[in-house]
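One chain of protein is taken out of this complex; the other chains stay put.
Chain lettering (A and B) follows the sequence in which the chains are written, and residue indices restart at 1 in each chain.
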Amino acid sequence: MDWKLAAGLGVLLILPFFVTDSYTRHLFILAFVYAILASNWDLSLGYAGLFNFGHIAFFATGVYTAAIAAKTLGVSPMLTIPLGGATAALTALIVAAPVARLKGIYVVLVTFAFSQVLLQLILSQSHITGGAEGMVRIPALQIGDYKFIRDFKFGYYYVALGLLVLSTFYLLWLTRSPFGKSLLALRDNEEYAGARGISIMRARVLALVASAIFPGMAGSFFAIYLRVASPEVLGFGTLSLVLSMVLIGGIATITGPIFAAFAIFFATETLAGTRGMEEFRFIIVAVAMILVLRFAPGGLARILQVFQFKKNRVL
Amino acid sequence: MSILRIEGIGGGYGSVTVLRDITLTLETGENLGLFGPNGHGKTTLLRMTSGLMRPSSGTIQFDGRDITGASPSKIVTSGLVHTQQGNTLFGDMGVAETLEMAAFTKRARAGATARLEKVYALFPRLAERRKQKTRTLSGGERQMLSIGSALMCAPRLLVLDEPTLGLSPRLKEELTEALIEISNSVPLMVVEQDVELLLAVTDRQVLVEHGEIVREITATNTPDHAEIVAMYFGAQA
Partner (left out) sequence: METLLATFVSGLVLAALYALMASGLSLIWTTIGVFNFAHGALMMVGAFVAWTVSEVGGFGLWPGLIAGVATTTVLGVIIEYLLIRPFYGQRNMVLITVMTTLAAMIILEKSAQIIWGARLKQLPRMIEGDISISGAVISAHEALIVVLAPLILIALWQFTNRTPVGRSLRAVGQNQEAAALLGINVPLTFALAFGLGAALAGLTGVLLGGIRFITPSLGSEPLIKAMIVVIFGGLGSLGATVGAALVIGMAEAFLVLTLGLYWTPFAIFLGLIAVLVLRPNGLFGRS
């Protein structure tokens, strides 16, 4: 599997030299952001078995951290990216406090309510956040004299790709570490894992915080890149789109949601250009999500694994 | 004519086989008892009979009609009523409400009022607690409510799973008397660890072990009773 990742990375690394139009590069940049969101969600949803419906709140925290820091406080846009990771981790710590003790549907409800609290906070503090209209004209990225805004998104492409690569290495390392294994043990048998001395609360808090860092950074990047921050990111639309990427890609695989993020994002963007498909594409994604839950609960990654397995047996 | 005919029933949970090839017949007018060690398939047999589980092989006929694999509600409608072991029933419902609701099928609804009176006569404790919520009842009262609800279904065969489990000796005695009275009008099939009760209430007993019927005791081979009792209930009996 690792050679495939390497090959994919190789292609993505040289792609901007061949694809010069800024619109295609723009699509890739957004796909990278979605891939970060989906694969990090997989850490809490797939590995820790935590039904965190506030994952988008971490992203939104990053978005507004960058917007406020760069525009209002005059922080260098580049610095807002790690800053967004830090504030998102802090946000996760706050959510984790109540969530660590709860089970099942209550986790869904509290995390969802939390993202709504954040939304209401953003709407109510319009003198800081711009309220429902959001914030515009956020300072663009600039390193030394190099202005990212003038290079047809060449630089942004590599920043986004760099974030995705870092995030993926981080996730693969984390999920293969003893911590990742203890998360799986906990998910599959809470009592047994508890008896083996794994602290449920500690693991859940850590998993949530760990899953928030890169979405926060991606959020900051997103705000700096698009130069806007809008409360829309906290809506049902983003939530269900990213959820479909995790589920269709295959939970607890990390790479599955990344591939699914690419596939779904490009599929929906292509359909967006087709007349009559602007709304219909979301229906297709929702139906695909249901079909996967019904017929392939492991997601497409599992189906591919089974396929490979069969192939090997014939040989 | 036989009221219940179980032929070659087998099956279990997933890949775990609990029952292998059980054949049993219950003739009209007789009461049957099942006993044997725990975890050897008695409850599974009852669950298959009442449609809560689907057997992987064999057939079940009730009153001459094939009910293998039918839904529990269909089976209850045809008159075979099963009360589960340690049934907690409906915690937030009152005693009277539960009994009234229990006459749910069309057949049960006819004559429900008269049957309710009979249940209250049989279990005066329930009559005293008409308004009480089920969750506040004692284990024995809950067991009475469970049997009372089954009677409200207008059973033509009543299947009971360990009706006296965890009850005090005094309550056991009360319940045994009630069961004897019920058996005068409704045939019974009872799973029970308390052999005294089984001997008092049923006419014929079978021993279920490792998912099979290994022994049958009838009135003609009574001498075996003590032996069997010693074998399986030594401490209790």
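Structural remarks
Operating definition for what follows: a contact is a pair of C-beta atoms (placed from the backbone, for glycine too) under 8 Å apart; a residue touches a chain by one contact, two chains touch by 3 or more.
Not measured: the values here are computed from a predicted model.
Residue-wise, the contact with the chain that is not shown comes from B:A108, picked out of B:L4, B:I60 or B:A108.
Within the complete assembly, A:Q120 is the residue of A:T20, A:T72 or A:Q120 that touches the hidden chain. When the omitted chain is restored, the residue from A:A193, A:A212 or A:L247 that touches it is A:L247.
Against the chain not displayed here, chain A makes contact via residues 51, 53, 98, 101-102, 104-106, 108-110, 112-114, 116-117, 120-121, 123-126, 236-237, 239-240, 243-244, 247, 279-280, 282-283, 285-287, 289-290, 293-294. Where chain B meets the missing chain, the touching residues are 50-52, 71-73, 76-77, 81-84, 87-93, 97, 100-102, 104-105, 108-109, 149-150, 152-153.
One rule holds in what follows: only the chains that are shown with their structure count from here on.
Here the spacing of chain A and chain B, counted between their Cα centres, is 55 Å.
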